[in-house]
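I am attaching a structure below and will ask some questions about it afterwards.
Here the complex is missing one protein chain, while the rest keep their positions.
Letters A and B mark the chains as written, and numbering starts fresh at 1 in each.
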């Protein structure tokens, strides 16, 4: 098992390198000179020149890249033009809020999506199955920002039950934060929940047809044991794959959800930074998000191997693996 | 009991199981197809279908509620008819979806074929780069590309197209590897066929079906991507009507005139739903495991 983990860790190194490369080049292509953007239009030519030296912009591109890589390995993700603070600091302030939102959403999505998928599979063709699958299809087709707005419209504006912006504060008690968390996390959880329901149902349907399910029933096991112990465990691999994909795409969804609900997380920070043309912050945040994405996928891969013992013995290239 | 000619039975079975026939039988896929065709028609015939000029402002008629005579869906903050703007918005969505799929698909498939066919160093380099691109959440990648390229329709298509490339590359490459290993490929090669001939006449026809399935699903994603970019202010700029930017301005008036946000979003939902249903249907029709 350990060997497998080490193997995967080595495999993602080139991917991480490419990520850094892409982020570096993309921001170098952006028109405009970062130094003058930072200092504003009033700055003198000498000040701009000094800033350029400070930012290392007068070096050759390959040298800049080396400086950049060196910075990253030391945890320096650059400086925000707008806030004039290290990006790392800003990330540390805002990332935990995104994690809270993402975690709450993921838990909701799993708790709702997977059982619905299992029940739909066992009751194939029933009304329950039909209704939930239609809802799930609508769920994955919805633009998340529209869902957010509709939720705000219904629950905040028309019904006045829940707040629509901000995170609340712990000083008012944890219930305040939870109240603020409900709408955004339900909104963010909708698409993953729908995806989980669909993939769980599809995977369970495949598994229920298998011979070893016949064997389990022939042993005299109760149907609930047959479904949840024998079938579900085998149905997990594709579900985990989708969970992994959704976990990573929670980051994108968070960007939009945080914007709608003014939730003070990393997503909102990136969007605001783009609007303010704060490329220092954009570059550092984007790199950070990509890194989280890669690491998340790695964790999912490992989980996959824990659940399905056969995977540990096959080569990753045979599975068409990658980030 | 009657004796049916076995050959005829086989012919009938083969026809009944052809992808087109299977698709037609799938009712939800047909609904999807209808929606897709409706959306495309709306885009093409927008000038004929829209009751008003989508950019025609009328300050005396701002924020009319839906159901007001003459404006079924109401008007926006500049008095422009919402229905007309939504109809014209379909042009953007369809154009971007088609364009991005074409751009991403072409580049991605070419890269995938090269990687899969040549293998070796070229394969590793290309696929590692694709992995790197995959490391970015799709929306984030599109956002970053837009920031680099700037606004405008062409740039939206390019940005979403580029973000689509890794998916196509991966599928194409995977299929090329499968087809390359098949015996008929090796047979043709031993007859002295050139690489070019092999790729065009044998490999490409055989990688088509998974690629087509992926493309149909991709179209739905591209529609959402465009809407997202426009919603964030990065994509299509007003006054050009795009479902995303209508939703963006609709957000500001959510309390007083919710219809602007509601209907534009609904349009996105329906279009994506249609493409998803259609894509599911195509996938099921081409799946050899289903009968």
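Going forward, a residue touches a chain if its C-beta (ideal position, glycine included) is under 8 Å from a C-beta of that chain, and two chains touch if they have at least 3 such contacts.
Please note the rule applied: contacts and distances are computed from a predicted model.
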UniProt protein name of the chain not shown, from "Oligopeptide transport system ATP-binding protein", "Nucleoside ABC transporter membrane protein", "CaiB/BaiF CoA-transferase family protein" or "tRNA modification GTPase MnmE": "Oligopeptide transport system ATP-binding protein"
Touching the absent chain when the full complex is considered, from A:17, A:130, A:161 or A:212: A:212
Omitted-chain contact residue, chosen from A:198, A:230 or A:268: A:230
Interface residues of chain A (partner: the chain not displayed): 210-212, 214-222, 230, 233-234, 307-310
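Rule of thumb we're sticking to: only the chains that are shown with their structure count from here on.
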Geometric centre distance via CA averages, chain B-chain A, whole Å: 23
Complex interface listing, chain B residues touching chain A: 127-140, 143-145, 147-148, 150, 170, 174, 220, 224, 227-228, 231-234, 247, 250-251, 254-255, 258, 261-262, 264-266, 268-269, 272-273, 276-277
Contact set on chain A toward chain B in their complex: 14-19, 21-22, 26, 29-31, 137-138, 140-143, 145-146, 149-150, 152-153, 157, 248-249, 251-252, 255-256, 259-260, 270-271, 274-275, 279, 282, 286, 289-290, 293-294, 297, 320, 322-323
